[in-house]
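Structure incoming, see below.
A single protein chain has been omitted; all remaining protein chains appear in their positions.
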Amino acid sequence: MKRLFAIIRAQLRAAFALALQYRLDFVVDGLLAILWIGVTLVPVLVVFGTRPEVSGWTFPEMLLVLGWFIALKGFLEGAISPSLTNVIEHIRKGTLDFVLLKPADAQLLVSLGKIEPARVIDLFGAIAVFVYAFRRIGHHPSMLQVLVALSLLLAALLVLYSIAILVVSIAFFAVRVDNLLYLFQSIFDIARWPTSIFRGGLAIVFTYVLPLALMTTYPALALLGRLSLQTALGAVASTLIFAAFSRTVWRLSIAKYTSASS
Amino acid sequence: MKAYPQLLRTGFAAMVAYRAEMLIWMFATNMPLVMLALWSAVARGGPVGPYTQTGFAAYYLGSLLVRLMTGSWVVWELTMEIRQGTLALRLLRPIHPLLAYSAENLAAVPLRGIIAIPVVSILLYGMRAELGHDTLSWILLAPAMFGAWLLTFLVMSLIGTLGLWFESAGSLFDAWLGISAILSGYLIPLDLFPSAVRDIALVLPFRFLLSFPVELVLGKAIGLHAVKLLAVQWTYVGAALIATHFVWRSGLKRYAAYGG
Partner (left out) sequence: MRGMIRVNRLQKWYRVHQRQPGLGAALRSLFHRKYDEVKAVDEVSFSIEAGERVGFLGPNGAGKTTTLKVLSGLLHPTGGEVSVAGFKPQDRVRGFLQQITLVMGQKQQLLWDLPPAETFLLNRAIYDIPKAQYAETLSELTALLDLGPLLNKPTRQLSLGERMKCELAVALLHRPKVLFLDEPTIGLDVSMQVTVRDFVRAYNQRFGATVLLTSHYMEDVAALCPRVMVIDKGHLIYDGGLPELVQRVRPDKRLILRLSKPVDRKDLEALGGTLVDHRDAEAVVQVSQALLQAAVSRALASLPLRDLSVEDPPLEEVMRDLFAQGRAA
């Protein structure tokens, strides 16, 4: 266990050292993050300039969904995507072999390859949105509600991470997966809205097939005290199952890679 | 320039080879449909400004079509070739690299069109009440789409060429994408913005990347007014062309001086 932490610490240290090498990029990425938070907020501002409520969500409540979206986007684009794009590069260059030669779990080694620390701005942006939204709502969430919401956030991160691992597992065999990652990010974009704005069939798809509801709608509902404990537990449980599935696919891919490649 | 038809043919063959990637890209361009879902939910109780639910559907389907037909990727290719040093190889050939890129990108349009145009047209036909009835607007649609494609391509080339000066040209393009998402009408129809913002957005070049062709489809730009707008679009295209030309020329001088 101690060894595991030592490895994670060393990986993070290397990833941060790498990111801070390019200080100008760091500043530019920070400014871009702020711009995109603004771009994300504009549609909501325009929509609620015309109506006080949409599909049962008021303006501040919708902001909660958006806040979770911004936070998740920060993790996705700041850590998950860069690390996994890095792995795909390794596969292309043939240097993945070095990862496989190390006496440590390959999935662990590749997961923290590259990080963009500037994206921490997204987390600050999300917190600012939450603070503003709850001011508008008039009361603040209870400790329990916050805890449930945070656990759902962790579950959402785990889902995103597991999907990314699945995409990379495909990359072992069909190297041109850049567009798949792009598709993945564009579908994730749908999570900026609560699933109730989608009619019937689509709402079901976005809750059970593509777990977008879990990522932003549920945490927002949790903060508002409108999420049943059942639903929350169900969401977390299915996340764990999905993560286990993704890990299995990864291990099978590695096994096939080592038996089939040259 | 004589080689251009052949370049187009080669570009088309390359697109066919990359058809899987192209399809994935097309599916990934789903933002207009998501925005449509949002606005449909909003408009359930009644129209928003001049848009009913069907009105929004027509707008966003038109938007989707324009986006699919005018998208390019030259900025990514250019920044990568500059970074990896392979631009030097292109410079050895007797054809201007930007011209070569334009052929590659233009060749993708028919293939995307084969898939997108029939589907969108059928859907739009079902909403033909929302569409424009002015014949002139429909005639102007082709040059407006081509203008939008060309303007997109030139801006991408311009920003990509800036990669000859600094590495973060990609980030600059990201910023352009963000601003353009709002001011081009991609996220929200321009006439739904508060009047101060709308008036500015209507004169900026972003409008002519997307909103203008959609306005022609929806009959929001008609007659002489439409012709004037087309002229403004092509003025922007001309300006972009001149800017790209000069930036490219001085960029190359710098590239040669520093060995690339």
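Lettered A and B in written order, each chain numbered from 1.
Operating definition for what follows: a contact is a pair of C-beta atoms (placed from the backbone, for glycine too) under 8 Å apart; a residue touches a chain by one contact, two chains touch by 3 or more.
Small disclaimer: the values here were computed from a predicted structure and weren't measured.
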| item | value |
| --- | --- |
| Displayed chains contacted by the hidden chain, counting the whole assembly | A |
| Omitted-chain contact residue, chosen from A:109, A:170, A:187 or A:210 | A:109 |
| Chain A residues that touch the omitted chain in the full complex | 3, 6-7, 9-11, 13-14, 17-18, 21, 93-95, 97-98, 100-104, 109, 258-262 |
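Definition applied: only the chains that are shown with their structure count from here on.
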| item | value |
| --- | --- |
| Of all residues in chain B, those that touch chain A in their complex | 20-21, 24-25, 27-31, 34-35, 37-42, 44-45, 48-49, 167-168, 171, 174-175, 178-179, 181-182, 187-188, 192-194 |
| Chain B contact footprint on chain A (complex, rising order) | 24-25, 28-29, 31-32, 35-36, 38-39, 42-43, 46-47, 49-51, 54-55, 176, 178-180, 182-183, 185-187, 189-190, 193, 196-199, 202 |
